[in-house]
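Only one protein chain is missing; all other protein chains are in place.
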Amino acid sequence: MTETRVHFYQVGSFAVGNRLLSDADRTVQASRERTNSLDAGHRACQGCGEALGARYALDAAMRATGGRLVAVNATGCLEVFSTPFPETSWRIAWLHSLFGNAPAVATGVAAAMRAKGRDDVRVVGQAGDGGTVDIGFGALSGMFERHDDVLFICYDNEGYMNTGVQRSAATPPTARTATSEAVGADPGNVFGQGKDLPRIAMAHDIPYVATATVADLHDLERKVERAMTFRGARYLHVLVPCPLGWGAASADTVRLARLAAESGFFPVFEAEHGVVTGVRRIRRRVGVEEYLRPQRRFAHLFAGEGRPDLVARLQLIADANVERYGLAPEEE
Amino acid sequence: MDRPFAITLPVGSSRANHTGSWRVERPVYVDHLPPCNDACPAGENIQRWLYHAESGDYEAAWRILVEENPLPAIMGRVCFHPCESACNRVRVDEAVGINAVERFLGDTALARGWRLPDPGPDSGRRVLVVGAGPAGLSATYHLRRAGHAVTLVEGAARLGGMMRYGIPAYRLPRAVLDAEVERILEMGVEVVLGRSVKDIAAARDEFRADAVFLAVGAQLGRRVSIPAGDSAKMIDAVTFLHQVAEDDPPLLGRHVVVYGGGDTALDAARTARRLGATDATIVYRRNRAKMPAHAEEVEQALGEGVTVRWLSTIERFEGERLLIEKMALNAEGFPEPTGELEELDADALVLALGQDTDLSLLEGSEVHVADGVVPVAESMMTDVPGVFAGGDVAPSDRTATVAVGHGKRAAKGIDAFLGDRSFERPERHPLAAFERLNTWYYADAPRTQRPELERIRRQTNFEEVVGGLTEDNALFEARRCLSCGNCFECDNCFGVCPDNAVIKLGGGDRYEIDYDYCKGCGICVAECPCGAIEMVPERI
Partner (left out) sequence: MLQQLEGSRAVAETVARCRPEVVCAYPISPQTHIIEAIGAMVKDGRLAPCEFINVESEYAAMSVSIGASAAGARAYTATASQGLLFMIEAVYNAAGLGLPVVMTLANRAIGAPINIWNDHSDAMAVRDAGWIQLFAETNQEAADLHVQAFRLAETLSVPVMVCMDGFILTHAVEAVDLIDQAVVDSFLPPYEPRQVLDPDDPVSIGAMVGPEAFEEVRYLAHLRQLDALELIPSVAEEFAALTGRASGGLLHPYRLDDAETVIVAMGSVLGTIKDAVDARRATGERVGVLGVTTFRPFPVAAVADALAGARRVIVVEKAFSLGMGGVLATDVATASPASGPELATVVAGLGGRPITRRDVEGVLGRSAQGTLPRLSFLNLDEDVVARERARMAASRRSGPFAENVLRDLAAGGANR
């Protein structure tokens, strides 16, 4: 008589945990023993995707490193809402210096650890998209190029939210921000290439580059864990919806991240040594409109007669991503 | 430690900041009624027993199942599973194969010899149950659990009612029926076989019963007047199937026509095929969509070579020829005669046009009868105190599962009556509608098909047609359950809270919201796969 193990679980591959899963198959977040690197009492807005993404990523990094972790934080929402004197929400060794220098500060920490023979201590640098793709870009590229032993994580909420929702180089075309108002013939942010930092990171030939969202925790944690198996510069780009900046319901944070990936508008993939090695294929493909509509920053695309021409251009971006990374759902 | 003032802070100090004060709505955990439970005529807590089956704890699952229904191996075969029609998973891919899992649990229980719970402490009261079909057996079981003595009186030679004499063995093997009936009798039941109760009041006195449950079923085949020659062989389906069940099948010949469109018609036609009819033809006055028989039964029958003449009525039956008239649907969708006639070869005509109840035992009693059935209150009590009725006797759908449900409810009604309490149905939670679910989290998993006996073998014997699931398949199927409206501890709420405001209690105790920190964002509600959390306005 042959015995076959039943591999299928009712929510096994998608939910945070499940009583039926073995411990190894559960996420770090499913465990009561998780670090809670970012603890309760922080002052992030309701439904903050960045607070979620930071805890996800750092708790996973804490598990991967056995708690031997130091985090360096750029200025931004995450820093401001986590450490207003006299309270901090961090439960890990954490340093904030400036807005544009987190990659370099992280390099310094890593260098100090190496000089002191503390190879067991690993370093994570983290910033929002402004601190990563804009003001911190030079420092980040330098860190990549030198191959410093740092995992840098960008929590991308597609704008300068801490300062009141201004445009960054990661803001998608047509999105309304306080510096790209939804007025005139070309409302919202301009159409352009944006600054596709994951691909720029890949161009540095660093050992590991990945994107993820707060909607797929298993994928995100696996990528952090994978990143920690490499030494040298690594980059993780996590999409973290911002209810305030995106004009979305606080309950929709995870849903929007999911729609971003499922529409192809935000490609989820990983690359090693400059070569794409894996993509998270779309499971239930949706048009970009389904992703855009719940967000007030895109409301001008749908008000009145709407701007189907602009929506179509945004759809082309998603289609190009699907094509470039091979994101199309598997054939039935 | 001497740390620089203000610039450097001790970890975790933000827990002093109770962000719960920001909240205008609060999430609360709820239990909503899964549609399967809602639809189950026997009142099974399907979602709950699937929950245990999912983890492979089949005995726990079976024990929860038999809390409501003592006949899972039978129900796993004959129930037309309205639970599956109601199942929310239909809108994701296909319904969970609840019925198949139920059968797996029932069969596993029989194979492993699991026994029903012990009877309750002796109440000193006795109940007379008239009729040992699904309603009577179910009532007997629940009455015994409540500690009441039961005298079960059955007119036939053996127990089981329509489960034995109406449902063919290829759908319900007799060994399964016998085993589940026997398990109830093991609880201690006084059984009187071959005794037809003629006078309900007298029987109540005779057996010194404190209450009576009347569940004699609907055993009389309904007749219609069809002009027929003397040699025309006509039989009603109930009698036909009963005779087959008693190993005394009538000789129907090679060409058998069955008149009717219910499950009984199909049973009769399929049985006729197995007895050697070269063709078994069902004549039904409406079209397939309107046929009351269950679709999968129709499929199986057609697969076995049964043919159906849709939109046809029988005009005359003369000798070996049957004259049928074609019907057409009118604008309202009702069949109307067309005057067009057709002939069919027919050695025998089986009438499957419905069944009536033999209520002659109520003559002279004060039990009210209306339209051939006995009206009952919610407790299943008739208008005579202490006399209860259920199954086909009471007005409702006539299925074994409904009968099981009636038996349970009657037992509770009787228990309340004997205890001089008023009968109250337990409060029902609001329905766990599909819209409450977040189906993203459920893996794609089409249902497991139960193996079917090859057709050629089905045409010649009474072996069971539909097989059971293997354990792997049963486990798979159980795990397809969405757990609608009831937390199954997937940890989503615990994981997706940006404020670490969900406390995981673990070990089956689920979760708690930490309202000191919950800001009321609602992500836990949005991302709960099964809709077991909802937002309610905060009281200020």
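Letters are used for the chains, namely A and B, taken in the order the chains are written, and counting of residues starts over at 1 for each.
Definition applied: a contact is a pair of C-beta atoms (placed from the backbone, for glycine too) under 8 Å apart; a residue touches a chain by one contact, two chains touch by 3 or more.
What you are looking at is a predicted structure, and each value in this text was computed from that prediction instead of being measured.
Participant: Of A:Leu20, A:Ala40, A:Ala54 or A:Val109, which sits in contact with the chain we cannot see?
Facilitator: Touching the chain that is not displayed is residue A:Val109.
Participant: Looking at the full complex, which residue from A:Ala139, A:Ala233 or A:Leu259 touches the chain that isn't shown here?
Facilitator: Selected residue, touching the omitted chain: A:Ala139.
Participant: Spell out the interface residues on chain B facing the chain that's missing from view.
Facilitator: 1-11
Participant: Which residues does chain A use to touch the chain missing from this display?
Facilitator: 67-70, 72-73, 79-80, 82-86, 88, 90-98, 100-101, 104-117, 121, 138-139, 141-142, 145-146, 148
By definition in this document, only the chains that are shown with their structure count from here on.
Participant: Taking the mean of the C-alpha atoms as each chain's centre, how many Å separate chain A from chain B?
Facilitator: Here the centre of chain B sits 49 Å away from the centre of chain A.
Participant: Going by the contact rule at the top, pick out the chain A residues touching chain B in the complex.
Facilitator: 4, 6, 8-20, 26-27, 29-30, 32, 36, 38-44, 46-49, 51-52, 55, 82-83, 85-92, 217, 243, 249-255, 258, 284
Participant: Which positions of chain B touch chain A when the two form their complex?
Facilitator: Per the stated touch rule, the residues are 6, 9-19, 22, 54-55, 440-443, 445, 472, 475-476, 479-483, 488-492, 494-496, 498-501, 504, 506, 508, 514, 516-517, 519-523, 525-527, 529.
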